[in-house]
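Here is the structure we will look at.
All protein chains but one are shown at their positions in the complex.
So, chain A:
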Amino acid sequence: MKTISLYTNNGSWLTQLHPFTKLWYLAAAICIPLLTGSVWGFAVMIIISFVLLKSGRLIKKALPLIAFSFTIILTIFLIHGLVNQQNKNVLFAIGFLRFYKEGLLYAAHIGLNILNMLLSFAIVVLSTRPSELVDELERKGFSPRFGYIINSVFQIIPQMMGTMHTITDAQRSRGMETEGSLLVRIKAFLPLISPVVMSALTATRERAIALEVRGFGAKGLKTWMHPHQKTKADRIFSWLCIAGLILALAGRIYLWLS
């Protein structure tokens, strides 16, 4: 089955870390540079994320995300480098286009922030099985109903895509064109979408019954088949992240007070 999850089960140390450890890293990677307020803070966290992804053999999977972000970052550089309201000092010119130092610095700040967030999220998303994260959240008291919704999205959306494919085939079999001009596509919309919606509604009712008869609404403590126990590495990693956060926060408070 095609999956919409980006999780890559490559058995690396990163995939074996506890999901909460990676959430701590995510919090640290996003908050530390924001608290320090320095471009260098972003740069350091980006380098750390790169190293983590490389050592976790996930860098190839992260590259498309980075490539996608470059389009946005380039646009930001172009706009702010050329037309930011703080622009005063020209840094360089390409033909008649003059790029200003202030705008480029501002763009660098935003661009690095985007890249940093993307890479730190990539670490969590690429190395964590969604169901494992949900299980751990449920163990900590997160509602099983919300947990089910999150888990089922990863299963049911690919199923709906499969159903959509079958429905397209069924309607093409009855002579309906599904490709061509805009008008053809608009005409095909209703015959394609109606069965998807109706099937989904029918399936939802049956699935609700299926969950009910398998004790989903049962009161009492659940069992988790794969509880992820925290290891020494998890504890060290988490405390490093927490320490980084505390240091950055302390530094920020010190700067405010001084």
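By definition in this document, a contact is a pair of C-beta atoms (placed from the backbone, for glycine too) under 8 Å apart; a residue touches a chain by one contact, two chains touch by 3 or more; residues count from 1.
The working rule: contacts and distances are computed from a predicted model.
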From the list "Glycine/betaine/sarcosine/D-proline reductase family selenoprotein B", "Adenylyltransferase and sulfurtransferase MOCS3 2", "Sodium:proton antiporter" or "Energy-coupling factor ABC transporter ATP-binding protein", give the UniProt name belonging to the chain omitted from this structure. "Energy-coupling factor ABC transporter ATP-binding protein"
For the chain not shown, which residue from A:Ile4, A:Val51 or A:Ala210 touches it across the whole complex? A:Ala210
Sort through A:Ser55, A:Gln86, A:Thr202 or A:Thr231 and give me the one touching the missing partner chain. A:Thr202
Contact footprint on chain A, counting only the chain that is left out: 1, 129, 131, 148, 151-152, 155-156, 158-159, 163, 166-167, 169-177, 190-191, 194-195, 198-199, 202-203, 206-226
